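Note that one protein chain of the assembly has been removed; the remaining protein chains are unaltered in position.
Every chain is named by a letter (A, B and C) in the order it is written, and numbering of its residues begins at 1.
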């Protein structure tokens, strides 16, 4: 069971059951992006508000498995307050970690680090990146 | 060269260069059938006139390789004057011979017997049967 | 017993995703290698020996596959797969014969590949899609079919076996009634052909579509069966080499079926491998295959019903498909427990979103059994079900 325990850390299940920053807002200062994985029903929308090159707020909503939904919550916490350029580095680093590539272990990724176990379940990489892709797109051209 | 000499007998080439019963007639007593092999351009039309269950006349026209055109000429001579039922037997026997199956060597097939070498060139079976198929169809329901 | 014929199973996995694609026995790969290694050339056009052999093998496959469903040889069109076959029916027959205001009867059990082509016909021709109400269990019944039949019905498009529920549709009677009303019936047999004997003459369907890859055959090839008069009355939807008689600059004439639907170089190796697959299945016997699957399924259902926290959607299904979920566990999460244990099954909407919606879910788990599965596979599967329930129960 060690692999499974590695994938489903307590903190992941906690974010799944008690998501932070969940729920979209009707504010034109937010940019919004929607990503879905139709074959499994993962469906996440992310909103970001940026001012002076810094992420002021991140919101998310959607449905999906625990990896997908929790990672939206974790992502929102991780990126909140970061500079956009920092966020981009974190996103790249996160993708590398998830895909089992080399990544910078010293970069502060907050709770996102707990998703490192996904690398052993390649079929779940998509689940763990849907929300991050939405964030990445939402931050584009900021 | 023995195989080739077996395929291209003198009599075949003679029927090719000097076809018998060639040219269609505009007579409503004839039935007509057209068969073609589009991939190589073989294109044969056969006309048959039957009275009292006996083939009174066979005409043919068309274009194609020597095996195809000569076999139309040979077919016309072979079937001429035969009862339709006899003709059907000959046609079946001819197909068997061409395809290298067992056939009745005692059945009188006239010059058609010279096509036995086709069995060694399976890719030419179609050429050797186009005219006979047209005859078979033309004789149907007689 | 048949496990040893399937090289993938040497890896020690428990393969329960045959509904998506079956594994292939070695002899199928051998038949294709034989083609590529010994006479791997084009068909229908060459005037040399190995091209002739390839042509004969290709046409012998057509004869064999026709025999498998008791069709006439010229009623078997080879296609890229069931999805292509189903699209030909809708695009060629459907677009030409369905008119404004006409009705097309289908069911929420349809696979997207049978649903979307008719959605397109309905849109283009302003026709109406009419769904047979399903029973509580999710079944099509003859009575419910009759309840939506009208004098506007032009086409009935139904699956023979549902790929989510495994139910066998009562097609004999439905087709009979349809024909009394001069309605044409397209049957999606993608999940039927691998698992039960089909006799198109007895069934009397107008069209029937299936894929080789779900029945021990290669990827890249499928069949469209159509009644001869129907196929010959239809326009081709792909135009090109080999399907024509005479080609001029502005006009061309086409061959008769099946050739007019087979354009360009066909999947030759695949058709040849398909023949071997059909021979393999027939050597076991379709009735034996069906019996074997049913035995495994019944064994699995019996065990599943005893497990708390598990929901089985199709406990009375007559074929080897088990649709279920673990309560409070997203199917994708559960799937990783199965994956970790080498149990391969499917989580998702199975290309049948309307049905999964009908079930009130976003996704389900599906285990599907085939000839190479055993009771030990079921036991491993059941263990993983319990492990998944317990693992996620702890949070």
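Everything that follows uses one rule, which is that a contact is a pair of C-beta atoms (placed from the backbone, for glycine too) under 8 Å apart; a residue touches a chain by one contact, two chains touch by 3 or more.
What you see is a predicted model, and the numbers here were worked out from it, not measured in a lab.
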item	value
Chains still shown that are in contact with the chain withheld from the display	A, B, C
Residue, one of C:42, C:141, C:295 or C:374, that touches the chain absent here	C:42
Residue of B:59, B:82 or B:124 in touch with the missing chain, whole complex considered	B:124
Among C:51, C:159, C:276 or C:364, the residue in touch with the chain that has been omitted	C:51
Where the unshown chain meets chain B, residue by residue	1, 3-4, 7-8, 10, 13-14, 17, 38-42, 63-68, 121, 123-124, 127
Residues of chain A in contact with the chain not shown	36, 38-40, 122-124
Where the unshown chain meets chain C, residue by residue	7-8, 11, 13, 15, 17, 20-21, 23-24, 26, 28-29, 32-33, 36-42, 45-51, 80-84, 86-87, 90-91, 108, 111-117, 119-120, 122, 129, 131, 211, 213, 218-221, 237-242, 244, 246-252, 263-270, 332, 335-336, 338-339, 343-348, 351, 353-354
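By definition in this document, only the chains that are shown with their structure count from here on.
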item	value
Chain contact topology (line, ring, star, complete or other)	line
Centre distance in Å when chain A and chain C are each reduced to the mean of their C-alpha atoms	38
Computed distance of Cα centres, chain C from chain B, in Å	45
Chain A, residues touching no fewer than two other chains	none
